[in-house]
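With one protein chain withheld, the remaining protein chains of the complex are depicted in position.
The first chain written gets the first letter, and so on, giving A and B; residue counts start at 1 in each chain.
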Amino acid sequence: MTAPQPQAERPLASRNSPVSWYEASARARVRLLLDAGSFQEFIGPEMREASPHLRVFDLPEQFDDGILVGRGSIGGSPVFVAAQEGRFMGGAFGEVHGAKLTGLLRAARDVKSIPVLILFDTGGVRLQEANAGELAIAEIMRAVIEARTAGVKVIGLIGGRSGCYGGGGLIAGCCSALAVSEQGRIGVSGPEVIETNRGVEEFDSKDRALVWRTMGGKNRRLLGGADAFCDDAVQDFRETALDLIATAGGFGIDSLKAEQARLEERLQTFGTCADAVDIWKAEGVPDPDDVPAMDADAFIAVANKIRRPSRDSR
Amino acid sequence: METLSFRHAARQRTAGSRKLALVGVVASGNLEVLAERVLPDTECQVEISTAAEGFGAVWGAVVADFVDRHSPGGLKLSINDGGARPDTVSLRLAQAVRSIAEEAR
Partner (left out) sequence: MTLDDILASLFPDGHDVQKNHGILLGSGQLKSGGDALVIGVTDRTPLGVDEAIRLSRAVLGSIGHDSGPILVIVDSDSQRMSKRDELLGLNEFLAHLAKCLIYADMQGRPTIGLLYGHSAAGAFLATALATRALVALPGADPVVMDLPSMSKVTKLSIDILTEKAKSTPIFAPSLDNLARTGAVLETWDETISLAEQLEALLERKRDAGDQRDALGKARKGRLKAADIAERVHELALQPR
């Protein structure tokens, strides 16, 4: 038997060619996002804290249960990081997976001075651990708000294979700010779930263009569901994360009231729009049909003209 | 689920000073390999957890071939298998050795 010439699992990029966020594993994203060599993992894979609930389903485990959490630095400043591996069980939240993130956020709440980056890549609750997964998400949402109340910036980065769906979408909605790429999607019900429950007329899950117009990064940025749009490149996510850490607003009664007003206005203005293109047209985007095909730079320029991210209403 | 374990003698100690390396992801057709430098220099061990039962002989052959080529002395390699083909297993094992053979950062 001959094996192909093994390549080290390193990005093929030189300094000049960008590394795809979408293609990178969770570990590669963390390694490349943070300052070189700065990452220190908490409960790493060698601790073998895998899920105790998959064996009964004859499903393989992953040593880190699909999420790595730890501390490092970005641009020289300390940061807590959590990164979901979207290719392991769809990045879904199980008991151990969720608890790692809960513990990290509670620590951030107590330390107060170190921001948190959450690299979302998840379909939501892991159905084989449904009750534990749902509870974990509820606990994470609470922990995010406790951390933000203590002054911590919690920044979500979304651009992976599994998007940010289900309970993940709710956690994202609790964050201080979100960055999303073209590949990123944010939603509660996934396309297939809507189609299964409501029929293909309601939502054709196989219509990729529809999925991306509705839930994809560009619509989220233009609608105000995400604060920044990134190219599918680790370097772009890195620069954007630094910017969001510096500029994201705080949390309190004022931000909640501003968010209520923002969401009410969205319903009033776009509540009868049948499709994302109608929203973009109503927002004054020139050539809204061209939005899906726009490259990142062109799109960012358009988005910044249409809607500056609101720092104080998330 | 099946657990397999193979112990081999190795010609030489794995280069480098890193204690730990992880490659791969547990997804369909893929696997993860955790390499730990915890054994005597001329021994190695490969442990596999897999949902595909009854392929012990194939795993044995892949592991024997890997040990022969790469001489991973001192390493315990632990695998969570997502249903990978033998050539993917060989690739990941080689990547794991390559990764742990680097100098510690």
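Note that in this section a contact is a pair of C-beta atoms (placed from the backbone, for glycine too) under 8 Å apart; a residue touches a chain by one contact, two chains touch by 3 or more.
Just so it is clear, the model here is predicted, and its values are computed rather than measured.
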Fill in: Selected from A:Leu135, A:Ala179 or A:Val285 as touching the chain missing from the view
A:Leu135
Practice prompt. Could you tell which one of A:Val19, A:Val152 or A:Ile186 touches the chain left off the display?
Written response: A:Ile186
Discussion item. Need a quick check: the contact residues on subunit A for the chain that isn't drawn.
Written reply: 40, 42-43, 49, 52-53, 56-57, 69, 71, 80, 95-96, 98-100, 102-104, 106-108, 110-111, 125, 127-139, 141-143, 145-146, 149, 166-167, 169-174, 186-189, 193-194, 196-198, 202-203, 214-215, 219-220, 223-225, 251-253, 256-257, 259-260, 263-264, 266-267, 270-271, 273, 275-276, 279
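In the analysis below, only the chains that are shown with their structure count from here on.
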Worksheet item: Centre to centre, by mean C-alpha position, how many angstrom separate subunit A and subunit B?
Response: 32
Worksheet entry | Interface residues, subunit B side, partner subunit A - complex | 1, 20, 22-27, 30, 32, 34, 36, 49-51, 61-62, 65, 78, 80-82, 86-87, 90-91, 94-95, 98-99, 105
Fill in: In the complex with subunit B, residue positions of subunit A that touch it
1, 3-4, 6-9, 25, 27, 37, 44-46, 50, 55, 58-63, 85, 87-88
